[in-house]
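In this view, the complex is presented without one of its protein chains, the others remaining in place.
Chain lettering (A, B and C) follows the sequence in which the chains are written, and residue indices restart at 1 in each chain.
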Amino acid sequence: MTVMEQRGAYRPTPPPAWQPRTDPAPLLPDALPHRVLGTEAAAKTDPELLRRLYSHLVRGRRYNAQATALTKQGRLAVYPSSTGQEACEVAAALVLEERDWLFPSYRDTLAAVARGVDPVEALTLLRGDWHTGYDPYAHRVAPLSTPLATQLPHAVGLAHAARLKGDDVVALAMVGDGGTSEGDFHEALNFAAVWQAPVVFLVQNNGFAISVPLAKQTAAPTLAHKAVGYGMPGRLVDGNDAAAVHEVLAEAVRRAREGGGPTLVEAVTYRIDAHTNADDATRYRGEDEVAAWRDHDPILLLERELTERELLDEDAIQAAREDAETMAADLRARMNQDPVLDPMELFAHVYAQPTTQLLEQRAQLQAELDAEAAGPEGAGR
Amino acid sequence: MTVMEQRGAYRPTPPPAWQPRTDPAPLLPDALPHRVLGTEAAAKTDPELLRRLYSHLVRGRRYNAQATALTKQGRLAVYPSSTGQEACEVAAALVLEERDWLFPSYRDTLAAVARGVDPVEALTLLRGDWHTGYDPYAHRVAPLSTPLATQLPHAVGLAHAARLKGDDVVALAMVGDGGTSEGDFHEALNFAAVWQAPVVFLVQNNGFAISVPLAKQTAAPTLAHKAVGYGMPGRLVDGNDAAAVHEVLAEAVRRAREGGGPTLVEAVTYRIDAHTNADDATRYRGEDEVAAWRDHDPILLLERELTERELLDEDAIQAAREDAETMAADLRARMNQDPVLDPMELFAHVYAQPTTQLLEQRAQLQAELDAEAAGPEGAGR
Amino acid sequence: MTTVALKPATMAQAITRALRDALAADPSVHVLGEDVGALGGVFRITDGLAAEFGEDRCTDTPLAEAGILGTAVGMAMYGLRPVVEMQFDAFAYPAFEQVVSHVSRMRNRTRGAMPLPITIRVPYGGGIGGVEHHSDSSEAYYMATPGLHVVTPATVADAYGLLRAAIASDDPVVFLEPKRLYWSKDAWNPEEPEAVAPLGRAVVRRPGRSATLITYGPSVPVCLEAAEAARAEGWDLEVVDLRSLVPFDDETVTASVRRTGRAVVVHESTGFGGPGGEIAARVTERCFHYLEAPVLRVAGFDIPYPPPMLERHHLPGVDRILDAVGRLQWEAEN
Partner (left out) sequence: MTTVALKPATMAQAITRALRDALAADPSVHVLGEDVGALGGVFRITDGLAAEFGEDRCTDTPLAEAGILGTAVGMAMYGLRPVVEMQFDAFAYPAFEQVVSHVSRMRNRTRGAMPLPITIRVPYGGGIGGVEHHSDSSEAYYMATPGLHVVTPATVADAYGLLRAAIASDDPVVFLEPKRLYWSKDAWNPEEPEAVAPLGRAVVRRPGRSATLITYGPSVPVCLEAAEAARAEGWDLEVVDLRSLVPFDDETVTASVRRTGRAVVVHESTGFGGPGGEIAARVTERCFHYLEAPVLRVAGFDIPYPPPMLERHHLPGVDRILDAVGRLQWEAEN
């Protein structure tokens, strides 16, 4: 008889009523980023979708280039380019239904545009014009969020509210690898999982938070592994494979819509340009690293697939490029017009009704402007 | 020839330079909370340690009872009892070396006391006396932290600083299941893992955050699973098995000390008393649930083990109880004396040197007190 | 209008009633926070609401204040009217970024397209023997943040009326509940409670001719007491209860001080950088030539809130207020 067997009375039992809440295994991401292009799965993807993704990628690349050019011409205050990340931007926009909501971060102008926001209106903030240039309700695109990760709880709350109202709405929220370190990321994912809110979190892991490489940001096996700590599935996808990103997001959106709760998707990608036009990327990374990623370009990957499968010919490529040029020319032309802002609007939206104090201040500014308009004489000095 | 084989040029490759940073498997906790008492492993545990744990548990239980009694007598403003959780409190204190640091939450007075803090000084805050009654440097115990989870980054910073200075110091930080939902929990664990700081995070999962049960707090398989998202090992332990808690913490402390970085430990336990004396636990849980946990009592589990293995006889039990009574009597006696506070101290520690403004305010209060002392006549009214 | 006998009620009861009536009147109203469900909140303000309206309307959240307010922002974006409970003043700080960077600015950011009708209930202030972090007066932080309304009741009727108005407001409102008045009682008619709208109107709680005490929230009863005591000194003090710190009712305050020619601002919050500076400055700007003495301030000291055993020395009391009144240069009178 062993020691153990002698102990009828108190065999070790787990603490009362204790049990794991979920089986962790299905929550863990695949070992390697999911790929579609260049695999057999690609053949199963709707050719129409691939073609749509393609033309959006081409447009998106051109949009990034044009916006960057506009910063040099002083037409944009700042532009955080998503060159190299177009597959994520475009897939995030195309995967949603009209009734769904997109919550972009400050880098995701392109996702907003791909969802239908007017390209000029999407740039209003970055132009130095009003903070948000579009009506968020028009295309169900929340304002571009500058304070990192703070938009994630908004997405959760909106999705939760829609569910409470019985509406069949999914929210997709975008954040960077750096943003995953913020407390708001944690709180948002936790609320989403506890409430089983219909949200999809898309982390664009582009390798850097400004100058800080991922290795200084996290020691996690992958960012997708964070999902298991919230009890939601984590998916890892090649963020430069537009078909794969679309597939993984579509599955997550479907799951959310069907009441299956949130998903965390990590898309592994790379920021080809500097952080913004104001940044000097040579301070923290080498050109060889960038070059390796240029070979893994999202447009290149998709173009190869489409060409090999004869879903795209020279004419179609040409057409996509021309369409992008038209968009760029239009953007350029419209951005070269000076926006007209009314200083009085400063007081218009602080509250539903301006307070007495704001009305006084409004009057003060009006008087100043009137004096200014009357010229140096009128100004009294 | 398959479609795949035709494609020499672009076999799907993972994105450039991409690789998981850590192997996730070793980070994941065991499926069931680790147990020692009642298992073969118990035989391998140092009997002296078990006896020490035992006498501390008995003392700790008595301390909780006495402190709770003091609230009824108006001698304590509030007391968050750790009855039922003594194994965690005691093991956390005993596992550390003198040079190490303990970062307790507001519920962990007992851990502070077990580490050597004077029982009355440990209660100063809860008595309504000064905010912290002990010198944190005397026993290397940080002030009891009321804002939940905010002490965790402090522990990380301290451990990191010690390591930078070449000191062989480990920090152990305590937090509740509810506290894991705060952004500070996330940020602290992430910093610790990225910096490989010598910290151990002990989550006492006592089933509730005031009235909110764990199921409304998280959907994670276990709280220990959160570790994987930071790239640190997660350990799950039966929090009422003092030997198991000590073993798991000791291993984590050793790992931290040897440069292996942080560990997240979830101890599954139960809060037998209400949240504090001011709480009414009947509003959110049934007596049957509490009863089940009473059968899984940490003292009971350890007492059984020790008795069966004849490491503890009636005399020793009696001695432990008497020791606890002495402590309680002393505590009672000292807590029944009114503390003497000097109102002038209000101005003494705001800055290293009081500002002119504080000196003025100090003079004002002094004048008021002088007038008060001089009686209604002297008060000028 | 039928005449119903007024019955004594506590401020806590009036707040509960306001929440209940708001939930009943408008299906878009949702209450959320830590322990607001089965427990009814640590102050029992939400007692019974989850039972009556279901957990979807009165929801226990995970323990994370930024998450609570952040999700409330999203709920408001979708047309709901969240009423968020912060458990204590100091535990609202984790949500500060959401308050300042989003709650207060979303309407402005979106040119009015996306208003956020959120009510943030914050039990605040001291005098209840609370240990550290349980007695903060955090109103200065919110006052300095354009886009928020900041409201605080001092009476049972106002607690009901202002909270209904706050919840009905299309702007975010920080609703500061003076903890130590939770159990204060007033005669009140719960059968015909009324919203106090529009927000932003101060009220003269006690008319007087000698000087004006300008105050709000927990200090209102103290000022009324001081005004009674002042009669013995021959001073007839007017007491103005601001009720709303933002918007600020310059009209009522200015009219009072112009009438009396002297004023003391009274609040618990620390003096330096606290609300009293703003109030004294704007009163002086508007009433300079009516003033016989500088506007004085009686406030908490410029220290972290003291431990319970010392808090009585910190809190502005009747004597300290009367001392300040005494320093209003009465010799100038003659």
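The rule is simple: a residue touches a chain if its C-beta (ideal position, glycine included) is under 8 Å from a C-beta of that chain, and two chains touch if they have at least 3 such contacts.
None of these values were measured; they are calculated from a predicted model.
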If you put the missing chain back into the full complex, which of the shown chains would it touch? A, B, C
Among C:128, C:227, C:253 or C:295, which one is in touch with the chain left out? C:295
Which listed residue, A:49, A:77, A:250 or A:311, touches the chain dropped from view? A:77
From the listed residues B:27, B:142 or B:202, report the one that touches the chain absent from this view. B:142
Sites on subunit C contacted by the missing partner chain, in the whole complex: 66, 90, 93-94, 96-97, 100-101, 104-105, 108-109, 132-133, 140-141, 143-147, 246, 248, 269-270, 272-282, 284-285, 288, 291, 293-297, 302-304
Hidden partner sits against subunit A at residues 77-78, 125-131, 146-148, 178-179, 181-184, 209-212, 216-218, 278, 280, 283-284, 339, 341, 343, 345-347, 350, 355, 357-358, 361, 365, 368-369, 379, 381
Contact footprint on subunit B, counting only the chain that is left out: 130-132, 135-137, 142-143, 147, 150, 152-162, 164-165, 171, 183-184, 186-188, 190-191, 194, 345, 348-352, 355-357
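The rule is short, and it goes like this: only the chains that are shown with their structure count from here on.
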Counting in whole Å, what is the centre-to-centre distance of subunit A and subunit B, each centre being its mean C-alpha position? 39
Note the residues in subunit A that touch 2 or more other chains, in rising order. 183-184, 186-187, 190, 194
Hey, what residues on subunit C touch two or more of the other chains? 61-62, 64, 66-67, 94
